[in-house]
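Handing you a structure now.
With one protein chain withheld, the remaining protein chains of the complex are depicted in position.
As written, the chains take the letters A and B, and residue 1 is the first residue of each chain.
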Amino acid sequence: MTLGPGWYLTLSALLFCIGIAGVLTRRNALIIFMSIELMLNAVNLSFVTFGRYLPDANGQVFVFFIMAVAAAEVAVGLAIIVTIFRHKESVDIDKVNLMKW
Amino acid sequence: MTFNPTDILAIIPEIGILALAMIVILLELLSPRQEKLFQWVAAFGLIAVIALTVIFGNHGSAFSGMIALDGFSAFLIILITAVTAAVILMSGDYLRGTNIRHGEYYGMLMIASCGMMILVSATDLVTVFLGIETMSISLYVLAGLRPEKARSSEAALKYFLLGAFATGFLLYGMALIYGASGGKTNLAEIASAITRLDKAIPIHLYAGVGLISIGLLFKVAAFPFHFWSPDVYQGSPTPVTAFMSVAPKAAAFAAFLRIFGGALPDLGTVWIPVIWVVAAVTMTVGNITALAQKDIKRMLAYSSISHAGYLLLAVLASATYEVNKEAMAGMMFYFVAYALMNVGAFTVAILISRSREKGDYQIDDYKGLAAEHPWIAAGMAIFLISLSGIPPAIGFFGKLYVFSAAVKAGFVGLVVIAVLNSVVSVYYYLRIVVYMYMRPKEVSLSLKPSVVTLALIAICAVFILLGGVLPGKVMNLADQGATQSGLEKPVAMIR
Partner (left out) sequence: MEIILFIITALIALASALMVITRKSPIASVLFLVLTFVCIAVLYVMLGAQFIAAMQIIVYAGAIMVLFLFVLMLLNLRGNQGWENISPARIGLGFAAAGLLLLVAVAWLKTAGSMEVAGLDPEMGTVSAFGDVLFQRFLLPFEIASVLLLGAIIGVVAMIKRKPLAELGEDKEGKVS
């Protein structure tokens, strides 16, 4: 058995699915947000794997941009969660009454 | 590959609007009380940006294929800038009743527009992604700009969590397309890589197309990813809602068209049936749910969902080479019409709600409006008639052009569904007209419209009627833009 792209891509798909399951099952906004970060990391792993085995440098640069965006998103997202907490004393999205999705 | 200084000309509109955003934010630091000044600096600056776009509008591809300022993107950049200017003008009165800092608010609007400009001119997955994110992150903030109101924070949280979730799908789709096309991120290169694959298309390419469409359908609020939009529209500050219902939608649809019509026409057999169903369900769900709404912001939210359904017809048609240009031009025309009527309707809605005690947006408030304020009622009636697509107004021609492109591309069944939907939509739009003209008033509204507000309503109404009488003028411009645009000849035809 040799280590090929399939191994990494499977791991990436698994991590992505765990992230989705986290978003859909949890009600704590912070944990949902962490699950989204997990999904983004799974994507990054796919990009780096494709970049390594093609081989092509663009994949790594794409990952770099995803990281920059994730950092900005975290800053904005946590600010939003803090403002919600000031109203509801909670970050449980079931207590946010409009949130019927 | 190295940097070519003339490439900067292709991002002149973006540079202009960013500089303007900085100027307005810094002006607020220097003289925080001059709120009218920021508004006018921003509005006139945006007119200058439009002028710059007209001058440099046909630069073509730049920055090693990352971005293209062609006729299509220049047209939409001008539209987005004009919408931003209109939203800034309608915001003045609204902001004075809140504790939002005007300069920062205008700055955020302009940074969001900058993201949309990047998105409409993006010809590479990286720029599409960064454009979408610049736009979305600014919009999350704009939705939550009134943290003292629970609704605004909730709207921001909902928009943010679902938006970030959708971004995950979009990115995974991009990763799979990147891998399957052999390391390509440029849209034209992806198209030719897919053609070279011919019949041996790997399954992960299909998965990538599916995931990317989930991400984009979310951004345009199409079924089944539309459920966020009524709550977000209702909870956001109303001028922001007006902005969100037009500009980001135009930008996301432009990206949709460039990706699906430009890069993936060869996979049409896979995605066309899916988007077909999505379009049909989107317009139906939007219209049926709009029938039951009592709040005008929610009603307009559902109406914008149904309009997204109509616009998906243009995306579908764009994959057929013969009508590609026509579909693009139809979509551009539709957005002009849609921007005029939505900006107008929201301006009236803000005006009405400001006279109410609680500042709410009940449709019942419109009862008997015509007796008290005949001109404002007339304006609102024009916007609603145009939204429903009844002939003399510009909205009719928007639908006509998009639907005829779709018929030529062979989507007759879907066009029938769309026309039936338009008929249903007449009911809820005209209900408000009936309220305004035929019902006795329940509460007296003491409206104090400012000159700017009245001018905005008048301009929108006049252009809707002019566009309805002379649709050819606008259509010529749109045609020109579509013809100039650098969309590659779909590879399926070259083969």
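Here is the rule we use: contacts are C-beta pairs under 8 Å (C-beta built on N, C-alpha and C of every residue); 3 or more make two chains touch, one makes a residue touch a chain.
The structure displayed is predicted, hence computed values, not measured ones.
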Of B:145, B:191 or B:217, the one touching the omitted chain in the full complex: B:145
Which of B:27, B:76, B:90 or B:126 contacts the chain that the document leaves out: B:126
Option from B:12, B:25 or B:46 whose C-beta touches the chain left out: B:25
Hidden partner interface residues of subunit B, rising order: 1-3, 7, 11, 14, 18, 25, 62-64, 66-67, 97, 99-101, 104-105, 107-108, 111-112, 114-115, 118, 124, 126-127, 130-131, 133-134, 137-138, 140-141, 144-145, 147-149, 156, 179, 202-204, 206-207, 358-359
Those residues of subunit A which, in the complete complex, touch the missing chain: 1-11, 13-28, 30-31, 33-35, 37-38, 41, 44-45, 48-49, 51-55, 57-58, 60-61, 63-65, 67-76, 78-83, 85-87, 91-92, 94
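Convention: only the chains that are shown with their structure count from here on.
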Cα-centroid distance, subunit A relative to subunit B, in whole angstrom: 27
Subunit B - residues contacting subunit A, complex: 125-126, 129-130, 133, 137, 140-141, 144, 147, 150-151, 153-158, 160-162, 164-165, 167-168, 171-172, 174-176, 178-179, 182-183, 185, 227-228, 231, 234-235
Contacting residues of subunit A [partner subunit B, same complex]: 16, 19, 23, 29, 32-33, 36, 39-40, 42-43, 46-47, 49-51, 54-56, 58-59, 61-62, 65-66, 69, 72-73, 76-77, 80-81, 83-84, 86-88, 93, 96-99, 101
